[in-house]
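One structure is given here, and the rest of the page talks about it.
One chain of protein is taken out of this complex; the other chains stay put.
Each chain carries a letter (A and B) given by its place in the written order, and its residues are counted from 1.
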Amino acid sequence: MISRFGLMAAASVLAIASSPAVAVELNILVTSGYSPAAGFVPAAEIHQRLYEEFQQENPDITLKYELLDPGPTGLQKLLTLASSNNLPDAVIVDGQWIARLVQSDVLQSLDTYWPAEDRADFHPAVIDAETIDGKPYAVMFQTGMRGLLYRPSTLQAIGLDEFPKTVDEMMAAAEQLKAQGMSAEMVPAKATDEPSTMHMLAIYWGLGGELVDAEGAPIFFEGENAAHLAQVYQMYHDLVASGAMLADVTTMDEGALRPYFYGGEVLAIGGSSSGVKQMWSELPDLENDMSVAPYPMPVAGTEPVTILGGFAYGLTVKDPERAEAAWKFIEFMTESENLGEVCEALGILPVRSSIWENNTFFSTTPIMQSYRKLYDGNMKTRPAVPIYTAISSAISSQLAGVISGAISPEDAVLAARDAVMPEYERQTTR
Amino acid sequence: MTIAQQGAPRRRPGRGPLDPNPVAYIFYPLLILAVLGPLSWALFGGFKNANELFTYPPTIWPRSPTLQNFFDLFQRLGFGNYIWNTVIVSFFTVLFTLFFGGLAAYALSRWDFRYKNVLLVALLGLQLIPSTVNIVPYYMIMNQLGLLNTHAALVIIYTATHIPITVWVLKGFFDTVPRSLDEAAAIDGCSKWRTYWSIIMPLSLPGLSVAGFLIFVSAWSEFLVPLVIASNKDVAVASVGLFTFFGPDSSMSYPALLAATLVTVIPVVIGYFFAQRYIVSGLTAFAEK
Partner (left out) sequence: MTTDIHATGAAPARRVSARRPKFRLNGYFFFLFPGVAIVLSMTLFPALYGIYMSLTNINLGYVGSSFVGLDNYVRFFTSPDLGLIARNTALFVACCVVLQACIGLAVAILLNQRLPGHQIMRSMTILPWVLPSVVVGLVFLQIFGGSRLGFGNYVLSLFGIGQQSWFSDPVLAMTILIAVCTWRGIPFSVIMFLGGLQTLPRDAFEAATIDGASRWQRFRYITLPMLRPIMLISVIMSTGGALNSLDIPLALTGGGPGNATELIAISLYKQSFFHLDIGYGATIGTIMLIANLVLIILYLAVLQPRREN
């Protein structure tokens, strides 16, 4: 009797104690892939579990999520919600949108919430990408990494211990591969296909090229930049002309390259880390015989810059109390162990060093260790300016002409400029 | 416009070809090869395992046929979800198209009013505005209605674009039901609405099912509209699933893709062989108009 009484008393005390901090209903807007509604079952399961755990740990917060389109419609929706004062409390956004969203006052600074020691665990390029005017505005929680996927066994078969580091080495290897009826390398070069640009960009940046200036104006056709871009175009042309790469790449996206790789027709193909698990499922042998290498560079001594890009959690609410709750959620989802599980389940690459260290999958799987090397190298995000899509499309559209020899690399740079500048004009006069 | 009520077009007396020329047989194998040759690649590929699919020289007939790809497709890759989405969308499209198209066809069959023929022709003209032209407006309209990535958006658009041809086909059927039946019903005190549902509809059931079949097959195959309007994984229909998941971030493997192609095609082909005599004669009648 007493115990029951005590329990009731305790309950009422608790009720009183928690009532001032009225339960917060936290509205979050997330992309379906990173939500309990994911079409990919393991992704749905892990998010469901984490959401439940979060609720248990924070009984005063009720989590309500809605889905945001990961494409341009999603960006539009956020901007529209902002202009009508209907923003949720937290969001998942494409890392490419951060600058746009900060400019439109959608994302709020995380400076006061995010402890410095936690930030230090993230890759510096990630922090760099989400920092504007010295303040972080989002927590990027994953990335895809592009590089050349190859079978170490094939490399050994031609007597190489190391993947070629320069184009010249690659061409030398290609001569040997030719004897076996193989080509050396294939990267997608389909026009207007973003991955085509991304493979190019890693090399272009590695050479020191820049796409836009600090104001966001296109400068890839000026001076040094033009020379570097021409150099990259020249490299594609030479690879194809020498037979190290098949001309077919001009019509292929990353998916189309895979049969060549599976069928043993090519040493290495350009691909994204997010396709690795799928490739394993298509050809189970690959699980023990696949690795990733950085792109061979046209200039010895340079290194490609891996493109960083992924989704990020952001805070959209201004009210301090709600922001506190929203940050709790973001912190929970990006906390090393939880995030490690998400990354592993989805086969996406983490951007926290501790995950690379502590998560068994990332610290022991051979191919993940080769990705670790890319992670430790240079990384960079694509410029978050509206003109970027036009630039990307323009430079990838020139690849077919350059490869077939219909246009010289220098003219291709100019042609890309001519395609971009009218669009830039339109954007700036808008 | 008396489409298909007797099935395949009968040979009308005094029409048609004179004497069949057996030389035609020479071309039969050529025709078979031209049509089935390309399809056989995907057909048999679905039954090969990954290792066979990626070894040289390629095989046409699977060496060790396996159903594994199909199990993978449904169990691991969740293709069943796309098929289910397609079934839902196609089903409701058929339902709404027949409902609204049937009502309109009845009106056009039973009442005479000015501009009736103009309306019929106008419907035909509207039907001919291609979805390629309207795809951008569709996107913006559905965006504004908040219906992007929903099945409802697809059903609305499909229904609208299938009603005109349905009206034409069903009007043809209704015209063959004698008007005296309506008059008798009216004397018995039936409203037009009742007459339609309890007399005309049951009598036109064969026609409705043919039209339903055609709409179903057509809705099943739609590609461009769902690609733009509902490309989200959770709501995607089979054709979009097939196309989109060729991409680098796809979760579908090559052997499974061929199997998926097969699974997507099967309902259409079965539907076709059921309804083909109507499709052919229906279109023939259409062409004769």
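FYI, contacts are C-beta pairs under 8 Å (C-beta built on N, C-alpha and C of every residue); 3 or more make two chains touch, one makes a residue touch a chain.
These numbers were taken from a predicted model, which means no experiment stands behind them.
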Return the single residue from B:L108, B:A211, B:A230 or B:A259 that touches the missing chain.
B:L108
Just one of B:L124, B:A152 or B:I199 touches the chain that is missing; which is it?
B:L124
Of B:N51, B:N134 or B:T150, the residue in touch with the unshown chain
B:N134
Mind listing the chain A residues that contact the chain we can't see here?
72-73, 75-76, 79-80, 83, 190-193, 246-252, 256, 259-260, 263, 265, 386, 389-390, 393, 397-401, 404, 418, 422-423, 426, 430
State which residues belonging to chain B touch the missing partner chain.
9, 11-12, 14-18, 20-22, 24-25, 27-28, 31-32, 34-36, 38-39, 41-42, 45, 53-54, 56-58, 60, 100-101, 103-104, 106-108, 110-111, 113-116, 119, 121-141, 156-157, 159-161, 163-164, 167, 191-193, 196, 217, 220-221, 223-224, 228, 238-240, 242-243, 246, 257-258, 261, 264-265, 268-269, 271-273, 276, 279-280, 283-289
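To be clear about the criterion, only the chains that are shown with their structure count from here on.
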Using mean CA coordinates as chain centres, what's the gap between chain A and chain B in Å?
40
In the complex, chain B residues that touch chain A:
50-51, 53-56, 76, 78, 81, 143, 148-149, 232-234, 246-255
Spell out the residues on chain A that touch chain B in their complex, using ranges where they run on.
32-33, 37, 39-41, 69, 73, 76, 195, 253-256, 258-259, 262-264, 271-272, 274-275, 278, 281-284
